[in-house]
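Have a look at the structure below, then the notes.
Only one protein chain is missing from this complex, and each of the others stays in its spot.
Showing chain A:
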Amino acid sequence: MTTDTVGRFERALEDLQVSVAHVQATDATDAIESALEGPAVGVELPFEGVSLPDRVETAPTAGDLVDATTGVTPARFAIAEYGTVAIESAPEGDEPVALYPQRHVAVVAESDVVPDLGAGFDRLEAAFTAGDDSIVFATGRSSTADMGGLVEGVHGPGEVHVIVLEDR
């Protein structure tokens, strides 16, 4: 079932023009490295044995945020139905790191990909009960049609890349 859910997630991302890599934990660092563009900022990943590439600044200043081209964050979970990643507004700075740079790389564990919005809300409720009370459902790229045509990358990232970590 999980495979189907992840497959559905990947198809949804494809529709949103979000690129995706499906890798084993041991290859995660390389996968992240190849997803980086320009200066990068990031939030340490909570997955065992997975670390960010060295060139990702994990203690960025506000200025680093503005200068960075890529921001790497974990996703607490993902919703296959809509291709959504759930980003926490945590003290580590997940929200600004996911929001400010032009390119967002989200890393999510395969086991955290849930099938639909209902299951996403189950996870959301669980997170709120556990004390995390601010989460963003981010789906695809920031966009606007206000200036006379559809344009990506407005106040948020114009490119999104998702890395799904295979469970061991």
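Just so it is clear, a contact is a pair of C-beta atoms (placed from the backbone, for glycine too) under 8 Å apart; a residue touches a chain by one contact, two chains touch by 3 or more; residues count from 1.
The criterion applied here is as follows: contacts and distances are computed from a predicted model.
Student: Pick, from "ABC transporter permease", "Fe-S-cluster-containing dehydrogenase component", "Cation:proton antiporter" or "(4Fe-4S)-binding protein", the protein name that UniProt gives for the chain of this complex that is not shown.
Tutor: Matching the unshown chain against "ABC transporter permease", "Fe-S-cluster-containing dehydrogenase component", "Cation:proton antiporter" or "(4Fe-4S)-binding protein" yields "(4Fe-4S)-binding protein".
Student: Which listed residue (A:Gln24, A:Ser111 or A:Ser143) would be found touching the missing chain in the intact complex?
Tutor: A:Ser143
Student: Out of A:Glu10, A:Glu95, A:Glu110 or A:Glu159, point to the residue that touches the absent chain in the complete complex.
Tutor: A:Glu95
Student: Determine and list the chain A residues touching the chain excluded from the picture.
Tutor: Touching the chain left out of view, chain A contributes residues 43, 59-63, 65-66, 82, 84, 89-96, 99, 117-118, 121, 124-125, 128, 133-151, 153-157.
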